[in-house]
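Removed from the display is one protein chain of the complex; every other protein chain stays in position.
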Amino acid sequence: MKRYIAFLLTFVFVMSLALTGCGKANDSKDSSTSTQTESSSSKETKKEETKTEKKEEPAGDAGANEANEVSNDPNVKVINLWSFTDEVPNMLEKYKELNPDFPYEIKTTIIATTDGAYQPALDQALASGGADAPDIFCAEAAFVLKYTQGDASQYAAAYKDLGIDVDRLLKEAEIAQYTVDIGTNPDGNLVGLGYQATGGAFIYRRSIAKDVWGTDDPNVIKDKIGPGLDKFFEAAEELKQKGYGIVSGDGDLWHAVENSSEEGWIVDGKLNIDPKREAFLDYSKRLKDNNYHNDTQDWQDAWFADMKDAGAKKIFGFFGPAWLINYVMAGNSGGSAPGEGTYGDWAVCEPPVGFFWGGTWVLANKDTKVPAAVGDIIEWITLDSSETGLQYFWANGTLNGPGGTKDTVASGTVMKKSDGTLDFLGGQNMFDVFVPAGEFANGKNLTQYDETINLYWRDQVREYSAGNKSREQALADFKQQVADNLDVIVE
Amino acid sequence: MRRKGLSYAKYGYIFCIPFVLAFLIFSLYPIIYTAVIGFTDLKGLGRTDFKILENPFQNFITIIKNASFQQSLKNTIIIWVVNFIPQILIALLLTAWFTNHRNKIKGQGAFKVLFYMPNIITAATIAILFYSLFGYPKGPVNDLFMMLGITDEPIYFLIQKSTARGIVSFIQFWMWYGYTMIVLISGVLGMNPELFEASEIDGATSAQTFFFITLPNLRTILLYTLITSLIGGLNMFDIPRLFLLGGPDNATLTTSVFIYNQAFSGSYMYNRAAAASMIMFVIIAILSGMIFYIMRDKDAAQLKKFQKKQQKALRAAEKAGRRADG
Partner (left out) sequence: MRVKSNKSLYIGKIIKYFVCIFLAILSIFPFWIMLTNATRSTYEIQQNSISLIPSTYLLDNIRVLLGKSFNPLKGFINSMIISTGATLCTVYFSSLTAYALVAYDWRLRQPFFTFILAVMMIPAQVTSIGFYQFMYRVHMTNNFLPLILPAIASPATVFFMRQYLLATLSIDIVNSARIDGAREFYIFNKIILPIMKPAVATQAIFSFVGSWNNLFMPLILLTDNDKYTMPIMVSLLRGDIYKTEFGSVYLGLSLTVLPLFVIYFMLSKYIIAGVALGGVKE
């Protein structure tokens, strides 16, 4: 018997050596045996890819943001794009329309950030490399720092290495400073830029404002709900007397609190709870105990329902940037023209505390085989302030013809020549409020683990406000969860 | 006969080669690999090089001390026990009913097909479905409860630890009792009909027949069910992860979700995840060993009987018996 066991074990180890030893050989064999499962065209590009991979020398030297000479690999015909919404993929449709000679096929992968699925998948695709690796990828504010400055920053290409004249264009387009700060890697190279400006405002119901305060004028309402959260809670009480909730759930207020704090979750590798963020425990409790909201969770059914009065009580307003209006609220208002559902019954005013929320940064893979083409696309999206640049279309809602959704964009130059009048807001020009709101946005309080840490934090806050545990316990449990699950020092 | 058996014996080996090969490559090698990673500093994205830690057991110590891991182990066991007990009871009850020759249930074919059905839906689908069923402040279950006067205020099911765990257990129960039932029925159908006839002649009631004839003879299949369910239960992943992401407050965090979180979200701590995996492996091996040990005697006896019937050489049988004992 022992003989057999010994034989088995030796066999296993020989096997394992053989398998790890000849990974390359295996690969080519596999791709030829798996013709049934792979389309033949993708197989071919894979082979070509591996050939060129060996020739290519990794480009990249630190220095000023001056454009470097770049050229495309003529054998590559596909650009892989990874995103968590269909925004950037739709932009590329337009880009192809504007550039009929564009010779590349765009292969798009869209994975939503809900359930935290996007990052692990993207990370693996970046790490695996090869023909399936992303050439262009998008990152959201909650985790963009990981790709520009954190654990995964080694994959991001400097814009200058894509042939983009960064310094000149930044000035010309008057790009908001916080998107530049966030998109700059530790070597001082710009690796990512956003196309949106995501400074936030308070978006409220005109009819409810009239009912409670006799007017729906944003200049009056902003002084009712702010400045400062004390006034905000006074307003909540007034609204409650009339049977309204001021916000849908505590999550609405969270985004305002999160991004108005001085410091982020991690300072010098240690967990840091900014006093402003810690105070959110009390705000959440106060909202819940006084029944100021419908106790919904953002991005869940009941939250969307409150945008069209389908909740337990009518909700006065939401905290959000311009994208929330067009991409979330308009679609969930129960109508598409004034008079239908809550459409047209909204207005925006200055929020009680300044904040910004979200935004998409566009990055390139430094191993891309077609840096020039990728650079052209990224320049068009993030730095082109002309009237055929993406941001002009984006701000005016003309990306897919007139009448599309409008949004605030990162380029101040573009904002100056754009018009933000919306039927959804009863004809208000939202840019009047959102452009100054952009000043509150800063990239200083973000960290690379925000998405994960926020998940734990919000969970514990809910436990506390629901009365399931004490404030101290919630804080202790939060620290414990961060320590247990992340490579972060917790004191 | 014996001679003949010997001359064909090589086919016994030949026919097992595919199984053994696939096992070595796809199971054993990854297990060894996982075990090795557990002793190293392999963490961070896209890394493949690693070295053994100064204190090789550092990851194991970290994991065992990790409060979330302890919590996840507790959750996993609670959720498994709460789902498995009703599951096996209902499955046994249905098996008794469906294999009872004296009063057959009409339409039992249809019932069998329906009972297994929840198992064929993707966990992702079930998670979404139950999420909306238990919605708060508005949701069908809350509406129903308020309509029936069970509660005056909507219940926030998904942030109460006990209800959240209860719902996960229920989903697991609901998905798997049909499967367990089918396996158990297969076991009963394989029994010698004479056994049942004899007990009927002796005037035993259905219940007596079930408890004194069916159940004892179902031992092997019950063992199979117990072991597979234990393994499945301790590796519960899809529902806890998709339904509430392990929340609220870690109440539905199972060890598999914990391992996934360590390895694939946040900090990519492959080494800690590997250590946690190996700890789970040891726990499962010990528990399974205990179950085997409890059922050891009868099993070995059955094996011996069977081998006699096959006219196997006595010596080989004893040897095997000793192996099963050891």
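Letters A and B mark the chains as written, and numbering starts fresh at 1 in each.
The criterion applied here is as follows: a contact is a pair of C-beta atoms (placed from the backbone, for glycine too) under 8 Å apart; a residue touches a chain by one contact, two chains touch by 3 or more.
What you see is a predicted model; the values in this text were computed from it and never measured.
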item	value
Chains shown that the absent chain touches, full complex	A, B
Selected residue (touches chain absent from view) among B:67, B:117, B:150 or B:294	B:117
Interface residues of chain A (partner: the chain not displayed)	1, 4, 19-20, 23-24, 26-27, 30, 33-34, 36-39, 42, 84-86, 89, 107-115, 117, 121, 124-125, 127-128, 130, 132, 299, 301, 304-305, 308, 310, 323, 327-328, 331-332, 334
Residues of chain B in contact with the chain not shown	2, 4-6, 8-16, 18-23, 25-27, 29-37, 48, 90, 93-94, 97, 103, 105, 108-126, 128-129, 132-133, 135, 138-140, 174, 178-179, 182-183, 185-187, 189-192, 194-195, 203, 217-221, 224, 227-228, 231-232, 234-235, 237-238, 242, 256, 259-260, 263-264, 270, 273-274, 277-278, 280-281, 284-285, 288, 292, 302-303, 305-306, 309-310, 312, 316, 319-320, 323-324
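Following the convention adopted for this analysis, only the chains that are shown with their structure count from here on.
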item	value
Centre-of-Cα separation between chain B and chain A, whole angstrom	39
Chain A residues touching chain B - in the complex, by the definition given at the top	11-12, 15-16, 19, 115-116, 119-120, 123, 126-127, 151-152, 294-296, 300-302, 305, 311-312, 449, 452, 455, 459-460, 462-463, 466, 468-469, 477, 480-481, 484-488
Residues of chain B touching chain A in the complex	24-25, 28-29, 32-33, 43-46, 66-69, 132, 135-138, 156, 159-161, 242, 245, 247-250, 261-262, 264-269
